[in-house]
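One protein chain omitted, others in place.
And now, subunit A:
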Amino acid sequence: MSTKKFLFYILFSFFILSTSSFAQPVPALDENIPHLVTFGGDGETGWGDDDFVQIIFFSIPETFDAPVFIRVYDPDTGGEIDEQKGEWDTMMRYSVYGGDGAASEEDARRSNLEGNYLSGNLLATRSFTENPRYDNNWYTFGPFNPTEGELLPEYGGYIFKLVIEGAKGDDGNLYKLFLTTEGKENRPVEGAFAFYFKYKFRLHNDVNEVSHIYPYMTSEVIAIKQSNFDWDNDGFIRIISPTKNGEIVRASGDDNWTDSRHAISEGDHNSSLDIQMIKKKSNLVKDNNVVIFLENQYGELMPFYSIPIGGIPEYKYSIGIKPKK
């Protein structure tokens, strides 16, 4: 994605998100995703993680001048939440980056592990192995002065990058994040939000739960290509938008990638898409970890936002009438 186009996203989103105060949980409430997931680097991709690294960006308004914290829920790999593969032997490394290049570096956005995805200034890092202290508990990074982030006003302010890497081992780490103003509790940073270009998470085990992600369609987007990994053919992925009443997205099988292309019409511009992930009602696929990302017609990665910009999109039903033949 060119910097110019990406800036457009951020500019627009900043305008809208500036009125939102509760965009800091990752996964967000509207996403209804139980946990993010990152496997240890020795794991198998067939367990639902293609490269064992997850990158999340946080945007803090330029006007916000109080310290901020990034909290991780259940950062260790062990205990009742995480996915055990043999012995608990996984080390998970969390690194917070700010400063120049933290977000503007394309390798970071693309999760290009061969490139400079660890760009910017390393502000904090911590590795976790199995540790009951952090099982079902929060760990807090920070405080950070917002100005420690990469100042990109066109991105909405100061950008921090959190990189979660499965440094070793093969267990699955399931966790949540929260950008907060307090070190010991979750207090949203007003006007802040999170975004991510490649999303790795676990689907619910309850077949009646529906998860969502919300990419935003600017007026330049005329087509998107979604790619997903290791979906295990678990139900349906569909798009709800002002003009799409459930357009089906191709879902992958076990340990493979698949993709599908979808036209974006004018009616979807300046609106989010609601990509719904509906689990298969029979034959529960338990503990299903998946990866998904989106590209526009230029092959540029498109961010998902922790809240749907402009609200959750709804299909615009219309009643047609014609004389009966």
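Miscellaneous remarks
Here is the rule we go by: a residue touches a chain if its C-beta (ideal position, glycine included) is under 8 Å from a C-beta of that chain, and two chains touch if they have at least 3 such contacts; residues count from 1.
Operating definition for what follows: contacts and distances are computed from a predicted model.
Per its UniProt record, the hidden chain corresponds to "WD40 repeat protein" from the list "Quaternary amine transport ATP-binding protein", "WD40 repeat protein", "ABC transporter permease" or "Secreted protein".
The missing chain, though absent from the display, is touched by one residue of A:86, A:299 or A:323; that residue is A:323.
Checked against the full complex, the candidates A:64, A:88, A:257 or A:315 give a single residue touching the omitted chain, namely A:315. Although one chain is not shown, part of subunit A still touches it, namely residues 208, 210, 236, 238, 242-247, 265, 267, 278, 315-325.
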